[in-house]
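Have a look at the structure below, then the notes.
For this depiction, one protein chain was excluded, whereas all remaining protein chains were kept in their positions.
We just call them A and B in the order they show up, numbering each chain from 1.
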Amino acid sequence: MRSPAWLRALGLCALALGAGSARAQEPIRIGWLSSLTGPLSSAAIAENQGVQFAVDEINRAGGIDGRRLELLTRDTAGEPTKAVNLAQQLLFSDKVQFIIGPVNSGESLATVPVVARANIPNIVIGTIDELIDPKKYPLAFRAINTNRQWIEGGNAYALDVLKRRKVAVIGDTSGYGTSSAKTAAALLEQAGVKPVYSVLVDANKTDLTDEMTKARASGADVVMPWTAATGLMARILNTRGNMGWDVPVVGHPAVMALPIRELLNKPEYWQNAFSAGYQSTTYVDGKLPPRTQALIDALKPALGGKIDFTFWWVALGYDTVKIIEHAVRTAGSTDPQKFKAVLESTRDFPGVYASYAWSPQDHNGFPDRNIVVDVANTFRDGCYDAAPR
Amino acid sequence: MAARAPRLGLALLVALALASLPYWSGDLYRLHLVSLIGAYWVLVAGLNLVVGFTGQLSIGHVGLLAVGAYGFAILAGTLGLPPLLALPLCGVLGGAAGLLLGLPSLRLPGFYFAMATMAFALIVTELSLAWGGLTGGGTGLSVPGFPAPFDTPSGQYWLILAVAAAVTALTWNVARLMWGRALVAVRDSEVAAASVGVNVFRVKLTVFVFSGVTAGLGGALFAALQTYITPDTFVFDIGLFFFVCIIIGGRGTILGPLIGTAALTALPELVAPLARLGTFFYGLALLVVVLLVPEGIGRLVAVLVARVSGEPHRSHEVRPDLARLRQALAPPDGTAADAAPAAPAPLAAQALR
Partner (left out) sequence: MLAVIVSGLAIGAVYAATALAYNVMYSTSKVLSVTTGHLCMLGGVFGAWFIAGLGLPAGLGLLGAVLVGAAFGGITEVVGVRRVLARSDEHLWLLSTLALATMLQQAVGLWWGTEPKPFPRLIPQDFSAGLLDQKYWLPILTVLAMTAGLEAFYRLTLWGKLFQATSEDAFAARARGIPTDRVRSASYLLAGALGGLAGFAAGQLTFAFFALGLTLTLNGFIALAVGGLGSNLGALVGGAGLGLLSAFATYWFGGEYQQTIAVGLLMLVLLVRPEGLLGARRVRPV
């Protein structure tokens, strides 16, 4: 049993002990590119909670080998141009040793090459497949799952568990949506299923009657939306409900984000909706994995006693800092090449969000087995119930 | 004449400082920022002739920037042309797009034209999403860099500096020669310009196509600097930003918009609270300038400098002799006198009414 007060007392002691040695050495500077404002801010805000908490926790415990962590957070507002400028600022003006982020795939596509050229390790938290390439970007390591893993999880559920064969794929026109819809269609065809309807819509489009009517007319028996925009997701559910169309929705985790609840015309429109989720944030017999539960217990008081956002974002943010800590502790320095060597030989590093393993050939650290499918409307403390098998 | 030597010296000094920037900026981020200002300026210099000299309010030049940027990414990336050949081709592409946009819309009156350019920017975004095979759709395209010796940040900076200098020299000449006078005449009164033999439409179209060429070049340089472009890169706000740079810097000058571009690019980067306000800050700056100094800050500075150095103020504009005009037409009420210092032309119009 970890009580927060106990933890805080320990932190204070550690701070007092660590202060002497920490002052003696240079801090470790971590740049955090986070779209804290703008269209996809909800993920960034939650991830920021985790990043901030991990940095504070490590510093309270005396830093890494006596070196404090200094977090430099930069708000990209979700704009690629701004993200590139801020990445340059962090790399060359602030001279950070590590970069976490950015949050959105569109921004990451622009910044990852810039960070790679500066020879600075980059913890990538965008899901688009193109972001990771050990040859082009040798110092970029992914903590989050790939898009393919999400989609494979969703597809497997729709085809094998729900036994559906006529799939309607909906993506949005953003970089993320376009790439996901393409990947989804390709993976479905590998499984021998050609989508009966496929469309890209603007994430801010308000009336989806046309698209959903066409999907229904094409005979679809499952709707698979791949978009990170919760508003669009809610409108897909609303249109389905308003049409009185009883078709399962299986898709991107945005379908289970809490803001959806406020956006639905009726609460029951959230039924019969499933999404790719994580073992780490899924209840089994009403219980979460111990590491997740511990982080929830530690964070809850700071968040006013309740968690009202998807918790895997927090866990992911927390893990990005812990991965850096792991690498620096093992290597005994912040040298980029040593960082690379350590991560490439890491097997089963236990994080909260997942257990990671990287290799020289594969810089995607997230293992397939950690993906599960959840029921969308079962939000409790940012975690969900597993979908019936 | 005596004033010319120090001015030449100053210009040389500035040129030297700019050329040697990579050696003393001491920071690649600052160099990136200056390179970005340079790429923007290549576009703004051409747009300045359209907005500042012919008075056509184009708020959608970001569309032409996107044409240049995508052109470069496709020509040099997908098709594998040498980047240094792709760069001028992007200028041609931008010019062609400018012609396509200018031909129908330049015949329209002011507000119609502004809306047409805005619609053009939206259409380019729409097409860059729709033509996924060519542009990568929402996923975007990665952009190749320039070959040696322009493959380092400093090299890239020098290339941008060279293009920016060439474009600046071109617009400078246009503004000073007969052409510039024709442009200003078109801005101040199309009817009057037409009556003294200026082919208004052709003047406007030529200048607009030229601005398309510089926008294409600027777009190519911008894309190479960004290394990756998506439709999200070319939001409408950037078009507004170019426009605000010119209005704030001062219409009808070259130096004003240059200072405007540099200041408006650098300020939000250096002052964090401004970055959060983002486009709101551009709107506010535009409003303040329009209401208080419609000639722009550049003009205000020029007038102040001239006053301090005791030199009579020289300008490319043809302006009425205000003092005499004011005397001759003693204001019937107070309002004309209030407006006089800031806005010379309207005074005449009002007094004559």
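In this section, a residue touches a chain if its C-beta (ideal position, glycine included) is under 8 Å from a C-beta of that chain, and two chains touch if they have at least 3 such contacts.
What you are looking at is a predicted structure, and each value in this text was computed from that prediction instead of being measured.
Undergrad: Based on the whole complex, identify which of B:L28, B:I59 or B:L183 touches the chain you can't see.
TA: With B:L28, B:I59 or B:L183 as choices, the missing chain is touched by B:I59.
Undergrad: Write down which of A:V201, A:I236 or A:L295 is the residue touching the left-out chain.
TA: A:V201
Undergrad: With the full complex in mind, choose from A:Q190, A:T209 or A:S345 the residue touching the hidden chain.
TA: A:T209
Undergrad: Tell me which of B:L21, B:L122 or B:A166 is the one touching the absent chain.
TA: Touching the chain that is not displayed is residue B:L122.
Undergrad: Suppose we count only contacts with the excluded chain; which residues of chain B make the list?
TA: Contacting residues on chain B, toward the hidden partner: 55, 57, 59, 104-105, 108, 110-112, 114-116, 118-120, 122-123, 126-127, 129-130, 191, 236, 240, 247, 277-280, 282-284, 286-287, 290-291, 294, 335, 339, 343, 345-346, 349-350.
Undergrad: Would you write out the residues of chain A that touch the absent chain, in ascending order?
TA: 37-39, 199-202, 204-207, 209-210, 213, 229-231, 234, 238, 241-244, 263, 265-266
Basically, only the chains that are shown with their structure count from here on.
Undergrad: Where the CA atoms of chain A average out and where those of chain B average out, how many Å apart are those spots?
TA: Roughly 40 Å separates the two chain centres.
Undergrad: Show which residues of chain B lie in contact with chain A when the two form their complex.
TA: 27-30, 32-33, 36, 129, 132, 137-140, 142, 226-233, 235, 238, 269, 275-276, 278
Undergrad: Once bound in the complex, which stretches of chain A touch chain B?
TA: On the chain A side, the touching residues are 37, 75, 77-82, 84-85, 88-89, 91-93, 106, 109-110, 113-114, 118, 128, 130, 172-179, 182, 200.
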